[in-house]
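Note that one protein chain of the assembly has been removed; the remaining protein chains are unaltered in position.
In order of appearance the chains are A and B, and numbering begins at 1 in each one.
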Amino acid sequence: MHEITITSGRMNHGIDPVLHAWGWEIPVYLFLGGLAAGLLFFSAYFYLKGKDKTFITAVKTAPMFVPLLLAIGLGALFLDLSHKLYFWRLYTTIRLESPMSWGAWTLLLIFPLSIFWSATFLKDVFPRWECKIPMLGRFIEWLKEQRTWMAYGLIILSAVLGMYTGILLSAFNARPFWNTSILGPLFLISGFSTGAAFILLMSKDAEERRMFSRIDMVLIAIELFLIVHLFMGFLASTEVHIEAAHLFLGGPYTAVFWTLVAGLGLIVPLLAELMELRGLHVPVQIPALLVLLGGLILRFIVVDAGQSSRWLYKFMQ
Amino acid sequence: MARYAMAIDTKRCVGCSDCVAACQTENNVPVGFCRDWIVEEMHGQYPTLDLEIRSERCNHCADSPCVRSCPTGASHYEEGGFVLVTAEECIGCKACIVSCPYDARYVHPEGYVDKCTFCIHRVKEGQDPACVSVCPTHAFIFGDLEDTNSEISKVLRSRKNKTLIPEAGTKPHIFYLI
Partner (left out) sequence: MKNKVKRREFIKILGAGTVGAAAGVSLVNAFPASKVDSAKFLHVNSQEEVSPTYCEVCFWKCAGWVHKKDGKPWKITGNAHDLNSQGRFCPRGTGGIGMYTDPDRLKTPLIRVEKNGKQVFRKASWDEALDLVAERMQSISKKWGPECVALFTHGSGGTYFKNLLRGFGSNNIAAPSYAQCRGPRAEAYLLTYGEGVGSPERTDIKNAKCLVLIGSHIGENMHNGQVQEFTEMVANGGTVITVDPRFSTAASKSKYWLPIKPATDIALLLAWINVIIEEELYDKKYVEQYTYGFEALKESVKKNTPEWAYPLTTIKPHIIRQTAREMAKAAPSVIIHPGRHVTWYGDDTQRVRAGAILNALLGSWGRRGGFYAPAKAHIKKYPHPKYPKPKKNWKDAFPDQFPLANLALSSGICDATIPTPDKECSFKGWIIYGTNLIQTLPQPEKTLKALQNLELVVAIDTMPAEITGWADVVLPECTYLERYDDLRISQGRQPSVALRAPAFKPKNETKPAYWIAQKLAEKLGLEKYFPAKTIEEYLDYRLKSIGSSLEEMRKVGVKNLAPEQDLYFLDGEEYEFSTPTGKIELYSTTLEESGFDPIPKFTKHEEPPDGFYRLLYGRAPMHTFGRTTNNQILNDLMNENEVWINPKVAKEWDISNGEYLSLENQDGKISNKIKAKVTERIRHDCVFMVHGFGHDRKQMRRNYLRGADDQKLISKVKLDPIMGGTGMRVNFVTFRKEAV
């Protein structure tokens, strides 16, 4: 027999019996960050590819949402801070070792850039819109000339943002379930996949839809591969990691994860899109919505499961 | 330069929790929270049993993930190896909380993140930390590892000891004499 008890102390609120430092805010923030990264990436990429006339949704319309999405994401992050009045401390230093820090700085750069970027398409999206302030008008005109540079910047920053949403978690060795290098690519791909789904949902253009349907399928396939890889990696690792994997393989997260995330969020949309390609008609909105929802739930589950996996003293079960 | 550390004799400790109570009062730790805690770990089967009692707290790791993950520098190393949080720099993002393999930190009701300070305010004045000075069984030895003649350096040389989850790679500075 091996008995471990904490006989006194250590029932700190938010720490025990199960770590609950992060609630809904962080997953929402990670989801929106990933989504925004995907949207910006596709917009910039296809802009550079000269598709701004054909892939109107991807290049021009979708980025209009990004500032809003980022604002909501940042709002969620802000809500999560427990010492809010000091949030400005984030921007008094750059700490490269802290993903939280460079994430904050990336956001500080990408947020205005996304505004500028979408501003250059305002007239295309809302042809009747008139800029009432001459200065601003001139500024937008100037911005339009910088689109190529901005696009390159966006590609880099959106990749960073997308990776960051995963690396933020995987940097925490203390949480066995997060402690895997696969989380970064997984969240990056998942973010881009939700971005593709978002575009798919809005696009009215058949060619654009076909394109993003394909992109989405490839991304989903990679995601599935990464997920399998993730668990194989855990199972081949130390005891605590095996235990972490078991949270999903028979443990409390098994049902939600495999049905909602893997099933409804990945496999079903993949099949639906496959069928669509084969000419069977499935309303494209359904797989797209499922992907978005799956992406959101994935982040909720990963944030939650990471916090219930620890090295010492498990109070659960 | 000093490198403070703590050695805790599991053979002496009776798990009375005085160290926890002393920390509460000394440091005004709010009700419902604690900076240190007691763990009893038992192996064996009746009637051949082996019990280890440990008083645990932040390990003031030399390579501490909490400091690395802090976006503002609020979590930092202090001269002497103390790992501290400057309340006025902490935004309460809790990255340090999830990064600590020992779960040694918590959010203070006032919003900032709090944990054991090794009672730096006392150490600066030449006193032992509160938990150390109160322990009725004299289970603690607190001191400077850099000084090879210090009591702690000597005891770590002469007695078998261990740290908790060394595999987490944090280089903890609380040693358990076993």
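Everything below uses one rule, namely that a contact is a pair of C-beta atoms (placed from the backbone, for glycine too) under 8 Å apart; a residue touches a chain by one contact, two chains touch by 3 or more.
These figures come from a predicted structure and were not determined experimentally.
S.K.: Missing chain touches which shown chains?
M.R.: The undisplayed chain, in the complete complex, is in contact with A, B.
S.K.: By the contact criterion defined above, which parts of subunit A meet the unshown chain? Give residue numbers in ascending order.
M.R.: Spelled out for subunit A, the touching residues are 1, 3, 5, 7-9.
S.K.: Over the whole complex, note the residues of subunit B touching the chain we left out.
M.R.: Against the missing chain, subunit B presents residues 1-2, 4, 9, 11-12, 14-18, 20-22, 24-26, 31-32, 34, 42, 44-47, 49-51, 53, 76, 78-80, 82, 84, 86-89, 117, 120-121, 123-128, 130, 133-139, 142-144, 147, 149-151, 153.
By our rule, only the chains that are shown with their structure count from here on.
S.K.: Would you kindly tell me how far, in whole Å, the mean C-alpha position of subunit B lies from that of subunit A?
M.R.: Measuring from centre to centre gives 37 Å for this pair.
S.K.: Contact residues on subunit A for subunit B in the complex?
M.R.: That would be residues 1-16, 19, 21-22, 77, 80-84, 86-87, 89-90, 92-93, 95, 97-101, 103-104, 168, 171-175, 238, 306-307, 310-313 of subunit A.
S.K.: For subunit B, which residues count as touching subunit A in their complex?
M.R.: Those in contact with subunit A are residues 15, 17, 20, 32-34, 36-45, 56, 65, 68-74, 87-95, 97-103, 105-107, 110-113, 164-165, 167-169.
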